[in-house]
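Take a look at the structure set out below.
A single protein chain has been omitted from the complex, and every remaining protein chain is retained in its original position.
== subunit A ==
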Amino acid sequence: MSIFSLFRKQNSAPTARERLQVLLAHERASVGQSDLVAILREEILAVIAKHVEIDDEKVSVKMERGEHVTTLEVDIEIPVTVTVRAA
């Protein structure tokens, strides 16, 4: 960011353009086939649910789609008193 940008009025069209380019790159890759991130989310939760009782309220799944990578953040609270199921 240069000092000049402070004086320049921020235009919205370039932002629109960038947001679209990122979004469509992802959508083109996922539409038609199933969404990889959705599959990962389902399977990760299934694996954990096999061993511990998961409270749906205590699960937080966040996704951030960037230009080059997507990050999937799965945050699950496991209570200390949990009864570990026999595998």
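To be clear about the criterion, a contact is a pair of C-beta atoms (placed from the backbone, for glycine too) under 8 Å apart; a residue touches a chain by one contact, two chains touch by 3 or more; residues count from 1.
Heads up, the rule we're going with is that contacts and distances are computed from a predicted model.
Missing chain, UniProt protein name, picked from "Cytochrome bc1 complex Rieske iron-sulfur subunit", "Septum site-determining protein MinD", "Sulfurtransferase" or "Quinol oxidase subunit 1": "Septum site-determining protein MinD".
Although one chain is not displayed, its contacts with subunit A can still be listed: residues 11-14, 16-17, 19-21, 23-24, 27-28, 31-32.
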